[in-house]
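One protein chain omitted, others in place.
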Amino acid sequence: MTQVERQAWDVVVIGAGGAGLRAAIEAREQGMRTAVICKSLFGKAHTVMAEGGIAASMGNVNEGDNWQVHFRDTMRGGKFLNHWRMAELHAREAPDRVWELESWGALFDRTVDGKISQRNFGGHEYPRLAHVGDRTGLELIRTLQQKIVALQQEDEREFGDHEARLKVFQECTVTRVLKEADPAGGPTGAGGSGRVAGVFGYERESGRFFVIEAPSVVLATGGIGKSFKVTSNSWEYTGDGHALALLAGAPLINMEFVQFHPTGMVWPPSVKGILVTESVRGDGGVLRNSDGKRFMFDYVPDVFKDKYAQSEEEGDRWYEDPDNNRRPPELLPRDEVARAINSEVKAGRGSPHGGVFLDVSTRMSAETIKRRLPSMHHQFKELADVDITAEPMEVGPTCHYVMGGVEVDPDTAAATGVLGLFAAGEVAGGMHGSNRLGGNSLSDLLVFGRRAGLYAAQLAANTRPEDRPVVAEADAAAAEAEALLPFSAEDVNATTASGPVENPYTLHQELQQAMNDLVGIIRKHEEMAEALNRLAGLRARARRAGVEGHRQFNPGWHLAIDLRNMLLVSECVARAALERTESRGGHTRDDFPAMDRLWRRVNLVCQVATQPEIDAERPAVHGGGVAPADPGLSGLVGDQAGQIQLERRETPPIRPDLLQLFERDELVKYLTDEELSQ
Amino acid sequence: MHSASRAAIPERHLRTDRWWLAPAASAAGLLLFIIYSTWRAFANDDYYESPYVSPFYSPCLADNCEPMRDGPNWALVGDWWGISPAIIILILPLGFRLTCYYYRKAYYRGFWASPPACAVAEPRKRYTGETRFPLILQNIHRYFFYAATLVACILTYDTVLAFRNADYEWGHMGLGTLVFLANAVLLWTYTLSCHSCRHIVGGRLKHFSKHPVRYRLWGWIGKLNARHAKLAWYSLVSVALADFYVYLLAIGAFDDPTFF
């Protein structure tokens, strides 16, 4: 086996979306040599798809806003399952993170007095979202990207090299976070118990492998949406960071909570799932069924009854006079709206292509629509040949965001149990509880991206050069063997004779279909059990996923490698969803439709099982083939793919002064009597 | 266009639409105008039929101009000028249009094939754009704009004079008056929609909020500017038509139909 290229950096950031870039900027500003690794080109990350805005209680439009109100909205949105400390830090620090963007050149839309304009959004009590039309994510990415270029220009002046202290490795995939070899001689590498030592990955363009050694690794890889068929997420969202953390021994929490955005495009088929921004509703768009009825008034849940308009008239008045009227129910948190749309369609009151109607054309002038929602106008015109200034859009739920993720320390973003591993953004869990509010994602990226970068840099700075962990040769070799498996699928087939070579595209489609149908927006015990069954079958087949051609920019190979991550993460989702016998936020059980206060105290924690875990839901097929030809990782590659073990962990109690921000009447809906009495 | 590392595609282009149509049409249009205007400019005849003066000959600045009552003739140049007096003044609108950002596009594409159309390879070996003499002179466009504004004022004056009849009595209107009116409007909109004008009026400012009037003007001119190409063609045709109308009257092809 040839020796792969090695480099040494202080901090490695995996992912170049909002969180990754913000982390990299922070780490570099702390003086650490920082490497960013991303699967796409620099500046193309999925963050560009975020449309509505960045939630930050700057109070520019309504002075009543402050961090406490934002905290309250966030906790309500997440049905109190959020890690309170993350929600607190997020609400406190978001305004600074937005203002900082301005000093790096961002140009938000303005209020008349020249401040950053803020718009209404579902679940937010006041207009809170700093925005640029409906392309806020693009502005965020571009600003961070240009800040990185600015830092590189500084380094150029100082060292004569743009990449002296900050380098973006674009179009590279990380397949393993590697750990220090265990001095006790136990299992090394990913399975070892040591500190993070670096990452193993390959250049997508050339197929060349590389190892980057670093004492700190920040995961900022985004979400898992590509495991579902109808999704607003791009191909990059294969749950890489989630899987890398699991494989490195760090647990995931809250994986059952997957947000289905209520409004995705439903037609034409090729764009099914692409997002229709919530600002459409924030700015006055209404939802109607095929009878022309504004059905959302029928779906206001009890916990929100007194916060939302009871009549169309009141809802309409709110757009003009928000202080004296309650907001229309179209602006309920996303989970509520998504379920309502789902029910309408199931009841046969859907639109021709299986969605409902979202209409702005009858409520705003064509000019206003084009100014406030330019990319929506463009998107529908170009992709669906629909003129939203003249006709309603057809929309339906689409898999959008995973609330669950790597369990982290709220203050430092350090992953539990693995020294040197950090996570920020969508890949981190806890911040959003069971359901994320629109606009809280971009602010999350910035707040925790910065924190992850800061503490990753501190850890690296505090590691003496002679103490730096080293990637063992055997671990790098094992990771390489794992990545090369798809090219030898035929040989594997020959040795194990367990079945034909599988097409990775077919496997991916089957996975998406299974997750969409069986672990989708409304869940049932039997269906999820069936999903676990199918996942096990897919897992076995994925070991035989084979590809043609060579390693240079070979998409089939890339997908075959990503399948491992998607299968791992999908199992977490399915297993946790099966376990949680209640409905809360992004997790809706047909067989347990109510929210249960007892369950609020429980986080479900996923970890790679150390022992093969055989249970009723799992067919015998799982135990079958252990992939050969990978001596170092054999215990992992073969067995881990089917093994997630679930653990219940009690949620930390919410700090009393934060609880006092709520009325007792409201708290009784979420907290148990025991908690309330404390 | 080939360098070793690019995709090896031998074709100069792979466009399947009629990409050559637009540059060919603008080249043909410009060529027609050049032929017509050269003939008329050098003709030194048939450019005045009271009360109308051909826009090609206005203002008429040499001694050898036809007498026009109250008309735009000032013999500034004197009597040594022997050839057509149109040449003196036409330099200005010619320069304005030659350095105009729209016409530049049209003739770079139509005549120079630089490029012939988007993603269609250029036929030459080297390209330096407007970085060197003579094309660097394109940068003086704004001075031609100032001059063109003066010329537009004079042509407006001519239009006012066109509210007379053949005997120089005021308060009359003929078909020619309408032609002149249309021409004047198109010339003004073309001139004002100029990119240099847009820059001078407001584009050069950093803070619009501190100059509300100029901001509003900039906005209006911006709207006109979006139609600059169309206005360039319309005004080119209208100026030729106005001249041709005077020519027809002058050779006695027909009498100007008068309305009142």
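For reference, chains read A and B in written order, and residue numbers begin at 1 within each chain.
The rule is simple: a contact is a pair of C-beta atoms (placed from the backbone, for glycine too) under 8 Å apart; a residue touches a chain by one contact, two chains touch by 3 or more.
Everything that follows uses one rule, which is that contacts and distances are computed from a predicted model.
A single chain of the complex does not appear, and UniProt lists its protein name as "Succinate dehydrogenase / fumarate reductase iron-sulfur subunit", one of "D-ribose ABC transporter substrate-binding protein", "Succinate dehydrogenase / fumarate reductase iron-sulfur subunit", "Autoinducer 2 import system permease protein LsrD" or "Sulfurtransferase".
Only one of the listed residues, B:Y108, B:F163 or B:W220, touches the absent chain: B:Y108. Contact with the undisplayed chain is limited, among A:R135, A:H261, A:R436 or A:R451, to A:R135. Looking at A:E63, A:D113 or A:D302, the residue that reaches the missing chain in the full complex is A:D113. Taking the complete complex into account, A:I274 is the one of A:I274, A:L358 or A:A478 that touches the chain left out. Panel shows chain A; residues 40-46, 48-49, 95-96, 99-100, 102-105, 107-110, 112-115, 132-133, 135, 138-139, 142, 146-147, 149-150, 152-153, 156, 162, 205, 234-236, 267-271, 274-275, 375, 378-379, 382-385, 503-506, 547-550, 552-557 of it touch the chain omitted from the view. Chain B residues in contact with the hidden partner, per the touch definition given at the top, are 1, 3-9, 13-17, 101, 104-105, 108-109, 114-115, 118-122, 126-131, 135-136, 139-142, 195-196, 198-199, 203-204, 206-209, 215, 225-226.
Everything that follows uses one rule, which is that only the chains that are shown with their structure count from here on.
Each chain gets a centre from the mean of its Cα atoms; for chain A and chain B, those two points are 58 Å apart.
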